[in-house]
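Down below is the structure, laid out as structure tokens.
A single protein chain has been removed from this complex, and every other one stays in its place.
For subunit A:
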Amino acid sequence: MSEDIQTGLAEILEEVAGVAPADATPEKSFTEDLDVDSLSMVEIATAVEDKFGVAIPDDELANIKTVGDAMSYIQKNKA
């Protein structure tokens, strides 16, 4: 299950922000390590919402700092 989430998230990161799938590992910080800015975070959030059927409001998005944070959030809130 979490492998599916990591793969799906990596696909989104590649599509939205040009992040190489091999770099999308749980410990990576979106802004510090992957050079993803605040607007790309919004695009990632909306793509995750579409792909995994979870809602990520802006105030929750602010707490998602790493790829691992995103994976746990999806795991926890997945329908």
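In this section, a residue touches a chain if its C-beta (ideal position, glycine included) is under 8 Å from a C-beta of that chain, and two chains touch if they have at least 3 such contacts; residues count from 1.
The rule we apply is simple: contacts and distances are computed from a predicted model.
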| item | value |
| --- | --- |
| Omitted chain (choose from "ABC transporter permease", "NADH-quinone oxidoreductase subunit N", "Beta-ketoacyl-[acyl-carrier-protein] synthase III" or "Integral membrane protein") - UniProt protein name | "Beta-ketoacyl-[acyl-carrier-protein] synthase III" |
| Residue among A:L9, A:A24, A:M41 or A:V67 touching the omitted chain | A:M41 |
| Hidden partner interface residues of subunit A, rising order | 37-39, 41-43, 45-46, 58, 61 |
